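Missing here is one protein chain; the remaining ones are kept as they sit in the complex.
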Amino acid sequence: MSVHVVRYETAHPGDTSDLSEQLAAFPANRMRKVALLAKTEGNSDVNDFSRQYGMLSARLALLAHGGEKLVERSSFLFSTGCEGAMTPFGYLFVDLDDEGAPAASGEALVFGRARSRSLRSEEIGTPQHSDIVAETVKAAMTDAGVGQDEVGLAIVKTPVTSHIPAIAKKKAGNKRITSAFSKAVGALGAGVALGEVDRAMVVQEAFDRDHTLHARRAIVFSGSELDCVEILLLANKRGAAGNLRVHAGHLVDLLDAEGIRRVLAEAGCRIESCAVADPDRVVAILLKVGLDPSGALRGSRTTMRTSHLDTDKHLRATMSGIIGSIVGTTHAFISANTVHQTAPGGGICAFIVRQG
Amino acid sequence: MSVHVVRYETAHPGDTSDLSEQLAAFPANRMRKVALLAKTEGNSDVNDFSRQYGMLSARLALLAHGGEKLVERSSFLFSTGCEGAMTPFGYLFVDLDDEGAPAASGEALVFGRARSRSLRSEEIGTPQHSDIVAETVKAAMTDAGVGQDEVGLAIVKTPVTSHIPAIAKKKAGNKRITSAFSKAVGALGAGVALGEVDRAMVVQEAFDRDHTLHARRAIVFSGSELDCVEILLLANKRGAAGNLRVHAGHLVDLLDAEGIRRVLAEAGCRIESCAVADPDRVVAILLKVGLDPSGALRGSRTTMRTSHLDTDKHLRATMSGIIGSIVGTTHAFISANTVHQTAPGGGICAFIVRQG
Amino acid sequence: MSVHVVRYETAHPGDTSDLSEQLAAFPANRMRKVALLAKTEGNSDVNDFSRQYGMLSARLALLAHGGEKLVERSSFLFSTGCEGAMTPFGYLFVDLDDEGAPAASGEALVFGRARSRSLRSEEIGTPQHSDIVAETVKAAMTDAGVGQDEVGLAIVKTPVTSHIPAIAKKKAGNKRITSAFSKAVGALGAGVALGEVDRAMVVQEAFDRDHTLHARRAIVFSGSELDCVEILLLANKRGAAGNLRVHAGHLVDLLDAEGIRRVLAEAGCRIESCAVADPDRVVAILLKVGLDPSGALRGSRTTMRTSHLDTDKHLRATMSGIIGSIVGTTHAFISANTVHQTAPGGGICAFIVRQG
Partner (left out) sequence: MSVHVVRYETAHPGDTSDLSEQLAAFPANRMRKVALLAKTEGNSDVNDFSRQYGMLSARLALLAHGGEKLVERSSFLFSTGCEGAMTPFGYLFVDLDDEGAPAASGEALVFGRARSRSLRSEEIGTPQHSDIVAETVKAAMTDAGVGQDEVGLAIVKTPVTSHIPAIAKKKAGNKRITSAFSKAVGALGAGVALGEVDRAMVVQEAFDRDHTLHARRAIVFSGSELDCVEILLLANKRGAAGNLRVHAGHLVDLLDAEGIRRVLAEAGCRIESCAVADPDRVVAILLKVGLDPSGALRGSRTTMRTSHLDTDKHLRATMSGIIGSIVGTTHAFISANTVHQTAPGGGICAFIVRQG
């Protein structure tokens, strides 16, 4: 068994021609599990359905490759927003049953998948929701066969209540749970599972308030199309086959290019002239970036929280320049909002690097 | 006589409180000329009038400080769009009559202003328009008292025809001149004046077509509120007083962080850990960034030319991250579209640096 | 003394050429008071400063016409958003000292102006805020010399807290007051002053909650640039000079064209073939339109509350078609959000009509 991470291109969110071509390299019956982590160029405004379109299209491609059974062994994490120096694309993660594969000398990349039961509307946004995230992260650790210390990054998808005010009120007892709030709840749950956050601190009052409380190896997404929690967990397992490893680290703020270089170096990359000298070894780039609630950066006001563009668009585009200038690529999975995932205004970056 | 460059903050485009405070340091009767180069947080979509609002407000502030006479000695270059890691702000350039000021040992910053006659609608977008730009750049050189080789950067503002189709057709003989086209015409005119472009090449067919043809020390803006050409010219003059100098250089593409560091080093800054070690000496930061007409960057597609956001918004936000991570500031005047100002997809950066 | 209402055109928000021309007809020393009610084509997104630009420009035009004294006797109510079949324009209201003017046989249009003291941040959004609106409406009634039953329409402008989260929190004690909430507070205050709402019902819990509670002759605007309450009150005064009258009425919902025709007929217009037969007598058109909090209309879902466009843009454009098809004009002052101004989802229309 060994894990493969392949990048595939998309001409548009419904384009699965390259995905299908990449899938062809893997016999369906030997694919133990699959995960897709993809970015669409959907405009990321209200009533952009490109994520749903991309997911449906990818599902049909997997169905064509390995039938309903393969789809059941697959996770789909799609995200919109490719502003700035970003190319829409996807990462295909395959856990392949290749018995002969030589074990890594030390550790190698594995991944785990898990999915919770459906949440009831009144649970969303509460400590119970957070507990369900924690349980699902643990289930993904079990699925990956790893312990807390082996986890590189937990990718969490968590439900929000409807964006239609009247429905949301009915669903959540007069309280609408925003995407940011759902992420807050999800992050603390993941932090508990990873031993980074004390369960006793995870109370209703803490969500999106006490920003000093945060996980360290989780990034969180929310989706209104979802009523359960989904986890994709990346870990480095001792004795696993393959020569990939995941490494994650935190950034002080949006402009912390030096932090990115530090994490890349820790992940085993060589930095020359302020950039990665061996970019082909960087198999996957994941970034979550945030902004202080005040909207200020390096002590000065910005308009990122007070403009007609969603804060996340500003953040993604800004980071696309920094990461692009360091790794020399427009293929990076950049997402925004780091509530309870880092200190306020901080960021997380994770790299999957082919070991030399 | 010496040139002062002061940064002023704005709480909104109509806020001139800090500008007025900064002006108070300069006796109006000793201000030989003034230029304002400012960025507003206007949303930069159609029917954003923040630039006009900012200019009117600044005009009233100068009027209050030195009367109509001072306004006549002043240039106003306002630009919208502060996406990403950018703070809305302005640079106040003052050429002060301070006889006692010691001459610089070598060269020091001076600036020149010039304004053309009103263009007729049928001239806009033609080689005549380009010639008028060239003449106006030369007039600004004369105003600054410098020759071609002393010029650091020519900042050009050039008119477009109305954005209202019916009016534009009437004005320009069935042909609407876009902002990009007007910039193209302006850039080549400036290039001729600076000895960088051969006048014989500046024919109607070349505009926005032959992108190999370009100036080297000009950045161009367009405005529909304008019917003439305006120039603000920055130069380093031998024997001038003061310890400021301007230095400009080109970037290969949007992600050329190494190019920025090179220009900063050439301008006299010290680079440590990939960033400017003495940022307080960087008095002004000017950037113009572009994208290949194909929309691709580093060989991959981006959505910067095919999204609901204007290309320029993508470009500005992306660059804000790069420059911010190098100079450690959100105060940079970043603008987009480098047609005929660099090779396709390239950029220009200019820094005014206090000499050590 | 008689009241004149003149429509003026604007080529852009800063254009006051037609306003100045219209002003020229009125000797400044005989202008007892002035009000401008104008719509700009600013894009009405965050960081659209066209309203502020329009107000500053109009202020300068009045200053040029009658000096600071005239400006002090003037009210400025500017609003953005001219979507759909709407022309940007303004209404100039002048109360002229023309002693010889013959009194109307019955009633004629007068207007009153009033402005409150500055509100403290912690007052905004509270019953005190509402009380200040009530007092200011009463002051405007006194200024107009009319009683409750003579009031046609109270136009209320009310402050909101800053849209910058960090500042808003400081200003309003951890609670950000939205534009909608400020309008709610303003509407109930106006309703109390007009004898339409029981003061005892105006408690913190009622704001934007108990939508059955509403005024009947008030339309409310909010502005973040404002820290006080401003009122422009239109009334029909017995014995006043002139042949204008104001008449207001309610609409059941956004599609209530029949309600508009009813109010027009009540205002003295002749309706033929479902449209106004004598549109020249309609001197001013004011509309406030709303939508049920659920976002549904006539029992079906719409996307007006769940789209990338602000609800108000949908509402204004939709109404522009209806009113335009009835009065045959694109010159209508249409605004959205009728919280506490009508029953949920209802609208208000008011017409100033020259009596036959």
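Observations
Each chain gets a letter, A, B and C, in the order it is written, and its residues are counted from 1.
Here, a contact is a pair of C-beta atoms (placed from the backbone, for glycine too) under 8 Å apart; a residue touches a chain by one contact, two chains touch by 3 or more.
In this text, all values refer to a predicted model and were calculated from it rather than measured experimentally.
Of the listed residues A:29, A:47 or A:204, the one in contact with the hidden chain in the full complex is A:47. Residue C:301 is the one among C:59, C:199, C:301 or C:354 that touches the chain missing from this view. Contact with the chain that does not appear here is found for just one residue of C:83, C:135 or C:196, C:83. For subunit C, the list of residues touching the undisplayed chain reads 41, 43, 45, 82-88, 254-258, 261, 273-275, 297-298, 300-304, 306-309, 313-315, 317-322, 324-326, 328-331. Although one chain is not displayed, its contacts with subunit B can still be listed: residues 45-47, 163-166, 293-296, 301, 303, 305-308. Contact between subunit A and the unshown chain involves residues 12-14, 40-43, 45-50, 52-53, 56-57.
The rule is simple: only the chains that are shown with their structure count from here on.
Seen from the Cα centre of subunit C, the chain whose own Cα centre is farthest off is A.
Measuring from the averaged C-alpha position of subunit A to that of subunit C gives a distance of 48 Å.
Shared contact sites, meaning residues of subunit B that touch two or more other chains, fall at 41, 43, 45.
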